[in-house]
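Dropping the structure in here first, questions after.
Only one protein chain is missing from this complex, and each of the others stays in its spot.
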Amino acid sequence: MSIEIKNISKTFGGFQALRDVSLEIPTGKLVAVLGPSGCGKTTLLRIVAGLETADPVPGSDIVFDGVSAAGSPVNRRQVGFVFQHYALFRQMTVAENIAFGLKVKPRRERPPRAEIRARVEELLELVQLSPLGGRYPDQLSGGQRQRVALARALAIRPKVLLLDEPFGALDAQVRASLRRWLRQLHDTINVTGIFVTHDQEEALEVADQVVVMNRGRIEQAGEANEVFHHPKTEFVMNFLGEVNIFHGRFDRDRAVFGGVGRTEAEAKMLVRPHDFAVSRLASSGGIPALAVRVQTAGAVVKLELIDGEAQTLCVHLSHAEYAADPVAVSERVYLVPRSSRIFRNGEDWNGDYVI
Amino acid sequence: MKIFEKEHSILPGFAPTLGLTLFYLTLVVLLPLSTLVVNSATLGFDAPDTGFREGVGRGIPEFWKIVSSRRVLASFRVTFGTALLAAFLNLFFGGVVAYALVRVKLPLKRVIDALIDLPFAMPTAICGIAMATMYAPAGPVGSLAAKLGIKIAFTPLGITLAMVFIGMPFVVRALQPALEDLGHELEDAAMSLGASRFTAWRKVVLPALAPPLVTGFTLAFARGLGEYGTVIFIAGNMPFKTEVTSLLIVTQLEQFNYPGATAIALTMLLASLLLIFGINWFFNRKHRQGRY
Partner (left out) sequence: MEDSNSFSPFRFGIGFLALVIVALFLVFPLGLIMKEAFGRGVGVWFDSIADRDTLDAVKLTLLATAIVVPLNTVFGVAMAWALSKFRFRGRTLLIALIDLPFTVSPVVAGLIFILLLGPRSGWFGPWLETHGIRLVFSTPGIVIATLFVTFPFVARELIPLMSGQGSEEEQAALTLGASPWRMFRHITLPNIKWGLLYGVILCTARSIGEFGAVSVVSGHIRGETDTLPLHVEILYNEYRFTAAFAAASLLSLIAVVSIALKALLERRLNGKG
């Protein structure tokens, strides 16, 4: 089922959480809504679910498969919602939790008991918790609880699956494995899904499409690859991974970098750590920098350098590249950006530049 | 936000439950209590031919006259005095019991802990006759006291002891959670730094316990002020000597002196409300002025 979000705004008291947000979610895709705290992503999710109501602006709507959900109360929308802190029913067993959505259906629609039981078994197997059906939530680990929450949401065969920072409350190891597991699950089930997160790694790894939000607005939406390698705004590039920032001026049609302080800069060049080549020659036209730290213990070699503006720069080299010409602490080198993006007033800018 | 307007929440049932709340609260609590205020203002002078305003005009001076009469003032003295003393005594007794329950390995601790609620759970009249029997000159404690030359029944002392009984749960229950939270560490830390146990208490533990102590004291005090059943059997109820205000109100009612009863009742209600808020406010201020 496709979801269309049209012109949604939401104000809480004096604070505007969402500003005229519009978005289309194609059927069967898993979309990540990514952004820092306070950007409005959870609010947007809750509005889609019906847990919040958007500001009554004419033209604003949530449309499921061409049908407006505006008048529909939360308990009729058939969305599966997974809460950040699971919200499992503490007085019920795992099996009872999962069965809940089926048991509270109106009499006409309610499946017979045997069918409910079968579905619960099926879902327990899907989330790999089959032996734990009789346990209570407080007897489960965080990761297990999250899987129960997911199974419970899936039990009602929702048209849309909404996940609110599903792995936020778990520790790193569990998070990583659950991430992979969610991706595999989605490949099996193919339900349209939106999940909200502030972890860019998670978004890039799990989702088909990534929507980056900041301060109530969408900065960019697109496939993970697209958003990462072709960020349209400075915010997006900065949020999705490490960057080094260089400040510069505009001189007619050219951007000139080097020798410009942060506050006077109109132009910013952002370079990812792995997009530098390291040269010993000034003639390479690279940025001069002094190496202050070299970390070889890891998947890549990480160099920490200081440039002319007393900024700390971060460069990643593969071990092979590094071995070809090892850089030592307190050596002067020149950093040549192999790929970079320039932003003027936060927006992407194409043109010549000089360092 | 306007008043009674809820913040965003999609949980159902706000309007109906709020409506029920306001309805029930008004009907059962606010309306009856307001009779006290309104009637005190007019004090029976609002006969059909007098207007409300005129009634108030004549009512207020009458109110003052009643409330400042000798007998009423005497009852205030007795009541406030005994309740205050009882509350202070309870700080000590209740404090000891609370400390023992939390820190000492007592036999049958669970039973004793449950028993603390006894004065709270028992009907006040039953407490009253038990007190009267216990402290009567012929009774078990009363006869012992008589040998020492102390008379308990039919004196303010008897009233005080009855109020101690009734107020103890408040102090103990207020202190228990605070003591549990506090843990050993504070006492032990102070002592490891060289303080004697007494000093450790005085400077460290007691200040930390000040809020629950104040709460318990205030509750016990307020309860003592309004107490009726527990006190009337042991007090002897002699006007000017051992007549508590609650009994005075009942006496006025039995004589159909409604204005008198109303005036005294309102005074007592206002006084206890003021005291409760006053004590709390004073101690909250002191605490907020920051110590650590």
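Note that the chains are named A and B in the order they appear, and that numbering of residues resets to 1 at the start of each chain.
As a convention for this text, a residue touches a chain if its C-beta (ideal position, glycine included) is under 8 Å from a C-beta of that chain, and two chains touch if they have at least 3 such contacts.
Computed from a predicted structure; not experimentally measured.
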Selected residue (touches chain absent from view) among B:115, B:193, B:206 or B:238: B:115
Contacting the left-out chain in the complete assembly, out of B:24, B:64, B:240 or B:281: B:24
Which residue of B:160, B:215, B:242 or B:262 touches the chain not shown here: B:262
Residue touching the undisplayed chain, where the options are A:89, A:181, A:250 or A:349: A:89
Touching residues on subunit A - with respect to the absent chain: 49-51, 74-81, 83, 85, 87-92, 100-101, 104-106, 152-153, 155-156
Subunit B residues that touch the omitted chain in the full complex: 1-7, 9-14, 16-18, 20-21, 24-25, 28-33, 35-36, 39, 44, 93, 96-97, 99-101, 103-106, 110, 112-119, 121-127, 129-131, 133-134, 140-141, 164-165, 168, 184, 188, 192, 197, 222, 225-229, 233, 246-247, 249-250, 253, 256, 258, 261-262, 265, 268-269, 272-273, 276
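Keep in mind that, in the parts below, only the chains that are shown with their structure count from here on.
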Inter-chain centre distance, subunit A versus subunit B - centres from mean C-alpha coordinates, in Å: 58
For the subunit B and subunit A complex, residues of the former touching the latter: 8, 10
Subunit A residues touching subunit B - in the complex, by the definition given at the top: 12, 50-53, 73-74
